[in-house]
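All protein chains but one are shown at their positions in the complex.
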């Protein structure tokens, strides 16, 4: 697992605040291998964010004013137990998962081209915009509904099919890598109008830069700027290595429901021993400015 | 601990369903030994079933329709934290336990002659029918009430006395093994009319078969067929080794409150490395048909 802590500055139309941000994630991967070489396992997390909600319904890293003094608190309500469990059976390039599944769109190449700053900021750079199944690290995940999935890879080709009771989703992605570039296609059938319909991405390396482009059709545009999340969503992102221990990431993204174009830049500096200094600044699609800076340590 | 996952088919008078069933159990046994050789310890579990209830009040493995689509969900509400703690001090054949105790009837030989299929099914083959204290693995156990117990064994003889605030229960069992056969007697005094009054069991091996018979007097018969749980309850069960890695278990049981005789059969096939394939079929005393099939892995 890992821990991270630092400072988060949030500037919205309603005012600005500077607070401590933190996350503790204890990950338990329990496995056993049969004589025939099939690995059976389970993944659970005990995670606690200071995101002001026991169910993770508030934007990550943004606190609540629990004591009513007009300032966001250092810590709000938090998760305390394990999340929903993902069980799996894996053999060679084939893996079957049940429970709190990863999700075919969530795991599609190009959906997390970068991880901005310390906290991830607004995740505007994730084109499918969480309009599909995903592994939920919060305790609330244990209260959710989930599904089954099959992942398969052979050489340069990989695919992932997932299904769940949530909106009766059935999703798949297919990815192929050639000459250092990966192209991926995602498809989803769902009962919900706002869920992602299809997505494409392409990513690869040019010199010191890793470049990525992703596009998702997240249902029909609802013609409401600044609300909803439907319509087109595209993301252009890049990562540059600068020196032996430092990289810089940047993105620009837009979507039909964004009030303005979203963009951001960060740095990650390796301090050795599994520790790193991280920080970033972004201007989100909802015209919120986020700045964070802090430390992450793996254990 | 262990994980298990698979498919569960349930056929009741109201209709049938096929869903994923799963359990994750992380067991923590923390101990220390004094210079005089007394072991002090605690047992806790972090367990999550997909049994549709935060308190484990629903039948194990049966889901709920949390999203209201008419199908049982893959996962319902689930436990996320540790259960109630059992503390103990042990020296030689003597053990004193406090807290979330095991219970003298629950631990009486012959009460769990088999463990049917992947999920245990209806546990109709447990004659005392949970009408006594037992170790509770759910988070709800932490909200319960519990007691004290003393366990003692010497050679072929063993005994177990437990007491708790729940119904002011005082229970004991005595067991003796001779020539490969174990006979046990259980007794309980309780404020509740439906609690077990006494029980007997006998079990041993004949060739490749382990045979077990148990009877419990679970309070007075309430003369309501299909409801309540009072009156006589008897169980006949057997386990057969078939091949080096496979065994088959079967039982037949009846009780005053059963609508019909309960019976079932299962198989357990060792896959090596702590993994096994398990499945079973049963027809319960409430005329419900259960079929399960899946994998269990120890870690």
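Here the chain labels run A and B in written order, and each chain numbers its own residues starting at 1.
Keep in mind that, in the parts below, a contact is a pair of C-beta atoms (placed from the backbone, for glycine too) under 8 Å apart; a residue touches a chain by one contact, two chains touch by 3 or more.
Remember, it's a predicted structure, so these values are computed and weren't measured experimentally.
Asks: Of the residues A:18, A:80 or A:223, I need the one that contacts the missing chain.
Replies: Of the listed residues, the one touching the omitted chain is A:80.
Asks: Among B:42, B:159, B:252 or B:265, exactly one should touch the missing chain; which is it?
Replies: Checking the options B:42, B:159, B:252 or B:265, the one contacting the hidden chain is B:42.
Asks: Going by the contact rule already stated, which one of B:22, B:50 or B:83 would touch the omitted chain in the full complex?
Replies: Here the residue in touch with the unshown chain is B:83.
Asks: On chain A, what residues meet the omitted chain?
Replies: 1, 3, 5, 20, 22, 24, 26, 46, 48, 50, 66-67, 69, 71, 73-75, 77-81, 139, 271-275, 295, 297-299
Asks: In terms of residues, what is the contact footprint of the unshown chain on chain B?
Replies: Those residues of chain B that touch the unshown chain are 28, 30-36, 38, 40-42, 44, 80-85, 87, 89, 98-100, 139, 142-148, 164-166, 168.
Basically, only the chains that are shown with their structure count from here on.
Asks: Nearest 5 degrees, what's the C-alpha rotation angle taking chain A to chain B?
Replies: 120
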